[in-house]
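Read the structure below first, then the notes.
One protein chain is absent from this view; the other protein chains keep their places.
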Amino acid sequence: MNALSGYNFAYLDEQTKRMIRRAILKAVAIPGHQVPFGSREMPLPYGWGTGGIQVTAAVLGPSDVLKVIDQGADDTTNAVSIRRFFGRTAGVRTTTATAEATLIQTRHRIPETALREDQIIVYQVPQPEPLSKLEPSRAETRRMHGLAEYGLMHVKLYEDITRFGHVSISYDYPVLVNSRYLMAPSPIPAFDNPKMHMMPALQLFGAGREKRIYAVPPYTAVKSLDFDDHPFRTTRAPHACGLCGATDSYLDEVVTDDRGGRLFVCSDTDHCETRRAAGHVGAEAPTADELAAE
Amino acid sequence: MTNETLLSARGLSLSFGAIPALVDVDADLWPGEVLAVVGESGSGKSTLLNVLSGRLRQQDGVVWYRDPEGRLHDVHAMPQPALRALHRSDWGFVHQNPRENLRMSVSAGGNVGERLMAQGSRHYGNIREAAIDWLRQVEIDADRVDDLPRTFSGGMLQRLQIARTLVTHPRLVFMDEPTGGLDVSVQARLLDLIRSLVRRLDIAVVLVTHDLSVARLLAHRIMVMQRGRVVESGLTDQVLDDPHHAYTQLLVSSVLQA
Partner (left out) sequence: MLQTRNLGKQFVLHLQGGLRIPVLEHVDLEVHAGSCVVLVGPSGAGKSTLLRSLYGNYRADGGQILVRHDGETVDIATAPPRTVVQVRARTLGYVSQFLRVVPRVPALDIVAEAARGLSPEAARARAAELLLRLNIPPRLHALPPATFSGGEQQRINLARGFIGGHPILLLDEPTASLDNANRDIVIAMIREAKAAGTAIVGIVHDTAVRDAVADRLYHVSPLQDAA
């Protein structure tokens, strides 16, 4: 492959990759448990997914096909630069099509297209500790995980219901993995939480700044915390996608002009394009003439 | 009446460097009984409370706890998870400063409900109902259930801490100067509340206090500590009305003078 000379395959040296793989193996063995790892400096600032990039670099092989999404889109600066980074340092093929990818690095979304056993999804995680906002002490949260003492998380849900009538967490909604470990699913919308449950693909989570890796192996139970009388519910904007007409996908609200015009479209751009290619049309979709005029 | 102790300590010793905090201390507590541990600061009474409750490890001696099924446990040999679970269920701890125990950014109801949730309660309505019931029992208006503790007075905070502690119906509660730092009139109300709750719910209490009047009002039995030793113990009224040890006589006389 035509990797840039001067870099090791996928940028990281083999020893670092082995260290990260060991952490990943441990993480897979203890679903939902945060495994510390020696996070390396990456040629990207923290917040750009350095944890996810290191995990991707450690599991990436020459025959992999890589997809990178940011908020569901393949074409943001972040997604493009990470894709380019691995294109250069590993020479792997990249794609925007979920179905074609063998490895998907994501920030803030899970693709709408169901993932398969032969795929891996890598989440970029800013804060791996689901209890961090409730309990500032690291030592204490470690103890709480060790003893599976998660009453405090329910106190947070209790407070939400008391104040707002419902659980107000819309992103990074806490889950219990394999009936044991409380886990932060990274800032994906709560809408995506059910996709994690019994997912055939391996799910890996990398937090660069916090130096933690965790994992959900294929076909693992992932339960969003709730109360019996306030069961977990997903919410989405009550609209159909303006472009493809989808009524079951997660939507972004897009401001279309400076007169307050708004449009709801699939946040998963590949999903939307695939649907449109298959002939689905939304109410706001541009006509062929409009497209020709652009 | 059962003859089996709920908590039983033998030969507890602990030094902090050269300073003896506990010297060969024995203690027994039966179900439903209030035991006061009195002494001045530095007498070892708080150390004893922490050792009895498993929060601090002694150098010598043993503390036995009998669980509701009648099984004996060496408190300091219990696995961490079991001891922590015990502290959330059959035991409670009331601190002098309620802010040490309460979550100040969580509503009164959430504070009271936490132990229930920690025990696996997963029904919001039931948890809230229990919280309201307990607020009433500690004489806090039910309509304060959603308020943050930071809007509560000192006396209310202490009552909230008690509600938070008692919600799981513990059989044994450790109290460390529960009326300390409160105004006299607030103290009286709190003492009366503790007294009636303890009686009605048949709770055993180890009560640490420097205030003999608190001990007299609440405790069946009393242990007087000085420099880590129990210098005198017995029925509360016996020890306070007919003190035998020089140190107890000094304590009692200084109260009378005060």
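So that you can tell them apart, the chains are marked A and B in the order they are listed, and the count of residues begins at 1 in each.
The definition used in the following text is that a contact is a pair of C-beta atoms (placed from the backbone, for glycine too) under 8 Å apart; a residue touches a chain by one contact, two chains touch by 3 or more.
As the structure is a computational prediction, the values presented were derived from the model and not from experiment.
In the full complex, the chain left out of view touches B. Contact with the chain not shown here comes from a single listed residue; of B:Ala77, B:Met104 or B:Leu235, that residue is B:Leu235. For the options B:Arg128, B:Arg159 or B:Arg221, the residue in contact with the chain missing from this view is B:Arg221. Where chain B meets the missing chain, the touching residues are 1, 30, 33, 188-189, 191-192, 195-196, 199, 217, 220-221, 234-235, 237-238, 241-242, 244-246, 249-250, 253.
As a convention for this text, only the chains that are shown with their structure count from here on.
If you check the complex, the residues on chain B that touch chain A are 80-81, 84, 88, 103, 106-107, 109-110, 113-115, 117-119, 122-125, 127-128, 146. Remark: chain A residues 143, 146-147, 149, 151-152, 154-155, 158-159, 161-163, 226-230 touch chain B in the complex.
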